[in-house]
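I am attaching a structure below and will ask some questions about it afterwards.
What you see is part of a larger complex, with each chain still in position.
Residue numbering begins at 1 within each chain, and the chains themselves are lettered A and B in the order written.
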Amino acid sequence: MTSLDQHLIVTLVCDDQPGIVHAVSGAVVEARGNITESQQFSSHDTGRFFMRLQVETLLGSEEFSGILRPVVERYNMEHSVSTVGQKTRTLVLGSTAAHCVTDLLSRQRDGHLAIDVPMILANHPDLGSAAEFYGVDFEWKPVTTEAEKADFEARVWEVVQSHDIELVVLARYMQVVSPELCERLAGRMINIHHSFLPGFKGANPYRQAHQRGVKLIGATAHFVTEDLDEGPIIEQNVVRVDHSQSPAELVRVGQDEESRTLAQAVGWFAEHRILLDGIRTIIFR
Amino acid sequence: MTSLDQHLIVTLVCDDQPGIVHAVSGAVVEARGNITESQQFSSHDTGRFFMRLQVETLLGSEEFSGILRPVVERYNMEHSVSTVGQKTRTLVLGSTAAHCVTDLLSRQRDGHLAIDVPMILANHPDLGSAAEFYGVDFEWKPVTTEAEKADFEARVWEVVQSHDIELVVLARYMQVVSPELCERLAGRMINIHHSFLPGFKGANPYRQAHQRGVKLIGATAHFVTEDLDEGPIIEQNVVRVDHSQSPAELVRVGQDEESRTLAQAVGWFAEHRILLDGIRTIIFR
């Protein structure tokens, strides 16, 4: 094919029933496209069908959506069509810890994450120099009272709208998000938190993990819901530790896991590889 | 659907071109089937298209094949249709080492590998008691001369034919297979061998690996071709070792990797998850 070709990413979710693949592939044929990647999953738990396609075609995403419309309507599908390589507009919320933020910005700069971060919002000034280094706008305002939190979240929502933000990343933002904002950003706000076996509640979990002598520490990236640290899980990683490591070393090891786990989740989101099946995620890796 | 349903596994390989998925899914619709699992891959290296489907249907594999025939002919496809859960008839060739053989038989007995092993052929008597324990027929004959090797391989071929063998597994058989037998069993004879970084030639590779202080040892499962230890790779695993481990310990660790890597490869074969793309494999995990 010619260099005019582009690749579209198509995601589709609907109730499972026979004939869906035939109908979708028919639309691809009609668009003179070629399916270059395809993944699907039928959930026994919810009876839903999930599909992600990459289609090589001369058409743009709007033209292709037009051709797909009858299928979408017939099966009452949630769907999306986007272009491979198109960057996901991403707003990063931070606090004082730099590791996740600089990891994301560094991967963005190196072209390893298909995101475009126009701005970082934080409740502390500490991340300003990192933002400057990576050439990203930075704003901060304190979040110590309910009124300040409302102001902060109002600013978040303003930026989401004014900058066409598709994804909000809590990169160690360390604040509970209000139910209203959770609702508004449902399915497009990702958080990272440390994970331990067994879990530890309360302050300084790494110290607790050290005292308890855990042999694995890890991190979980998940969508944010009202129930903090309990939204649909996107990715988890662990790393082995042993008795000789101090709490400070556990923190360092754990932060590495947090950074790479969050980056993985953000990358999958940007490539439209995450679909929601009730309270769990379907990941088309 | 009703309890009469069964699941078919369909694999398809042909030159890549638009419309294949639509044609195949059309056949599934015609068979009143439902696609419950689907994976595909287009090889940039060879221009070939690979597909594996699981289809829920009331039809048997022969009926479904009949419906699929026009598509197969139109696209000049290599294809297979089989039933989920149908056991792969497997002949195991062994020598003196028991670890891979007992691992396979134990997994077969526990129902964790969808294989049916009617017989073990070996060039030494050592594996007889293991075969007896697992209730598998056992034959052995020496392979020390060219004539004996020809006899042995003749017996292999005889068993393949008389027992409808679909897969031959070299479970530390330790003999070079003749080009003739390689040819006859192309794409359905799997070998396991140890793997090191860097590679070691000659006798006692574990001792060499110890002397060289490697930090990883591993195993590779691959299809057998004339070029021993060089056929299409199916699966590879490594495990970390260190300076404190003796050659004997490396052997033990390495054997564990050999067993689990071979079992993984055999399991994928039995589930029709391995397709050949020239000298490499496509694995639909």
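As a convention for this text, a residue touches a chain if its C-beta (ideal position, glycine included) is under 8 Å from a C-beta of that chain, and two chains touch if they have at least 3 such contacts.
Here the structure is a predicted model, which means the values were calculated and not measured.
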item: Subunit number of the complete homomer, 2 shown here; value: 4
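Please note the rule applied: only the chains that are shown with their structure count from here on.
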item: Chain A and chain B, separation of their C-alpha mean positions in angstrom; value: 38
item: Touching residues on chain A, where the partner in the complex is chain B; value: 16-19, 21-22, 25-26, 28-29, 32-42
